[in-house]
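As you look at this complex, bear in mind that one protein chain is not there, while each of the others sits in place.
Just so it is clear, A, B and C label the chains in written order, and each chain counts residues from 1 on its own.
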Amino acid sequence: METTRKSIRKQSLEKLYNLLSASRKVYAPVIAPDKQVEYKYNPDFAEVTFEHIRSTLSVKNVVFPKVENLFFYSNAKTESTITDIDLNKIPEIVLWGTHPCDNAAFDILRSIFSWDINDEFFSKRFEKLVVIGLSCHLSDEYCFCTSVGLTPNSAKGSDILLSRLQNGDYQAEILTEKGNGIVTLSPELFEPISGEEVTVTEVKQKFNHEQVTVKLASAFENRFWIENSLRCIGCGACAYVCPTCACFDIQDETKGKNGKRYRSWDSCGFGLFTLHTSGHNPRQVQSQRWRQRIMHKFSYMPERNESLGCVGCGRCSSGCPVDMNIAEQLEALQNI
Amino acid sequence: MSDFEPKVVAFVCNWCTYAGADLTGTSRIKYASNVRIIRFPCTGRIDFMLLLKAFANGADGIIVSGCHPNDCHYTSGNFHAKRRWIMFKELMDFMGIDMNRITFSWVSAAEGAKWADVVNTTVTRIRELGPYVSYKELVNKSVEEEVKNE
Amino acid sequence: MSDNIYKPYLMEIENIVEETPDVRTFRLKFKNSDDAEKFSFKAGQFGEYSVFGEGESTFCVASSPTRKGYIECTFRKAGRVTNALANLEMGDTVGFRGPYGNTFPIEQWEGKNLLYIAGGIALPPMRCVIWNTIDLRDKYKDITIIYGARSVSDLVYKQELKEWEERPDIRLITTVDPGGQTPEWKGETGFVPMVLEKLAPSSENTVAILCGPPVMIKFTMPVLKKLGFQDKDIYTTLENRMKCGFGKCGRCNVGKVFVCKDGPVFSYEQILLLPEEF
Partner (left out) sequence: MNSLITRAKELLENKSVQVVIGYEAGPTSVARPAFITDPAKAGTLIYDERCVQNLAVYLTKPEVKHLGKMAIVATLPVMRSIMMLISEQQIFADSIVVLGISADGSLLDIADVKVMQGYIEKSDLGNPEKYKELLAELNKLSPEERFAFWQKELSKCIKCYACRQACPMCYCTRCTVEVNQPQWIPVQSNTHGNMEWHILRAMHLAGRCISCGECGRACPVGIPCHLLTMHLVDQVHNYFNVYAGTSEKMSSVLSTFEPNDKESFII
């Protein structure tokens, strides 16, 4: 559908929010007492922040929850049974005020979960997701969306994209039918554009991702990985805060006879991620795991999924306890 | 709450308290039937995780009991256990987990009466405290957390 | 079957063979006859076997696709799931998802000699293709099987080894590591590469299928090369830790290659192109 541009006043935004919040699950960012930015379901509009750079965790959990039940079972030796999950119960979720980097991540996740065979758990959630994005008027030293083919106001992944105007009101780009559906709930809130300029932050480009991908193709054996991952302590923080990391574990949990099989987030940074039962580990040391993380996002995915596995949100770098800065490393890789 | 029957799990060592509990029985001393005894080789083997698992699986109270100091079958298992329990108790207190629900005791193989007393006072105390609702809620809430995304 | 790609078929254990003290073979029958009818697979593919409450474990289907109505799997007691599997009894339920992965290109091998070389617990992944080619015996020329294990008691499929030995149209050489033989042992004694070197089969119009522990592969490859085998005529399978089996969970990749999708069967020519990560 063709994009239409409207303008929406700050007060109207509150009306729209309350209207949505009254009838469906709205996932919106708030600033917690400890200054961390977290997403909450249906917080009061007064709590919702428009001034955050990035939330601590990404919002991938709306389509890829940190724990997701796959089915229930009853283990009774000869009479074991399986009970399916009713995926039709998945509710519609409206994402409110997510930044363009996070919104672009959904399509990357889709490329992982639907290549070759379709993962219904993901696609049902993705289907029911409406994204009301918010362009960035703030950024910091960790942001690098412009290096991975995005911009602080790219519309990719949004159904409606809000951008702040000079006068404090917002421009609303209505991009999809889903977005249009939101507009029709209360069309009078959306007014013709006023000609005001949008305020968008500037993010400096740090590397050229195409060149990085080319370089990586022959960089597997490079000393770079060992030299630059010495300080990596092998936690899973980068993968867990990442909006596009989709590796998972499958586990069973039983109480008595009954139990469930679930999948939960996992990270290629963990030493035991690839450990065989025999004791053999294809990725024995941290440098190999760090290489896997970068290679996966910037070399394997462009080739196999036709999408880059990174949106430049900078969470992995800002959340890293030992300052493994991915943008810095990619910049260095580009020049090896 | 009158029909509340506390579930109490007792983690006991094989050499003293378990034998002591046997003596309670052979001496025909009556004591509360709310207790489920789990026998261990030594108190030193009673991992604190087992206590947490008991609460997670619905216990309202716990008894941990073994040989008196200096009487350990393995010489020093109970001394190690004592240090561990001190730390565990302090940590639990700090996290707000109710330590009134755990009884630590030394019951020798000759103390059949003491065992009955330990069980009875524990069960009475738990009866007064009521079911361990807050821990059960924590466990149930955690199960709900997983399904809330559905 | 629903759209739930993680939901296994329910299978009943129809038969259990104790191969060695820690290796067992299960014959599994579909509980639901519709599933049985719809199900098909090819030699080399694998599946996820599960014990409910313990989790899933990845191994190949060890029976031949030409034998319908059941599948077989052979596993060694090693981790949580295989230990749980080892405690199951006849009639118990296990879960099975699959088949996943690619297959041995047996159509391409038609009219050629086949040389199977297996070591230890690596015979099961090969048993499927061995039986498949034996069942289509007239399409292939000589079939030679070299199978080695640490000791006589570690040899799996003892019944079938006997059967293969007795067949005139198959050449079977079994060997055990020095020190692993018993007084009654009639086969070879020595490591697989040495036995292969001694046997010196011709590489002319021959495909070699090689499966075994890394150390066996490492020392057998040079012998095969010396015998004149081309990289493209040597096949093997890779094993990596897996959770999903269909390219989503992200742990079995070797470089950009997913063992679960692009493997587990690889020619040595393909293996040489892979980065050192397996």
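In the analysis below, a contact is a pair of C-beta atoms (placed from the backbone, for glycine too) under 8 Å apart; a residue touches a chain by one contact, two chains touch by 3 or more.
The model shown is predicted, which means the values in this text are computed figures rather than measured ones.
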Visible chains in contact with the missing one: A, B, C
Per the touch definition above, residue among B:Ile37, B:Ala113 or B:Val139 touching the missing chain: B:Val139
Touch with the omitted chain, as defined above, among C:Asn83, C:Thr189 or C:Gln230: C:Asn83
Residue, one of A:Glu14, A:Glu196 or A:Glu253, that touches the chain absent here: A:Glu253
For subunit C, the residues touching the chain missing from this view: 79-80, 83
Sites on subunit B contacted by the missing partner chain, in the whole complex: 48-49, 52, 56, 69-70, 76, 79-80, 82-99, 103-106, 118, 134, 138-139, 141-143, 145-146
Subunit A residues that touch the omitted chain in the full complex: 34, 36, 56-57, 66-67, 141-142, 226, 229-231, 233-237, 239-241, 249, 251, 253, 262, 264-265, 267, 270-272, 285-287, 317, 319, 321-323, 325, 328
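Please note the rule applied: only the chains that are shown with their structure count from here on.
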Central chain (by mean CA position): A
Centroid spacing, where centroids are CA-atom means, of subunit B and subunit C in whole angstrom: 50
Chain centre separation (subunit A, subunit C; CA means) in Å: 40
Residues of subunit B touching at least two other chains: none
Where subunit C touches two or more other chains, by residue: none
Subunit A-facing residues of subunit C, complex: 2-8, 10, 12, 50-56, 78-79, 82, 89, 91-93, 95, 214, 239-241, 243-244, 246-256, 261, 275-278
Of subunit A, residues touching subunit C in the complex: 70-71, 73-82, 84-85, 87, 112-113, 115-121, 220-221, 246-252, 254, 259, 261, 263, 266, 268, 273-278, 280, 282-283, 288, 292, 295-296, 299-300, 303-304
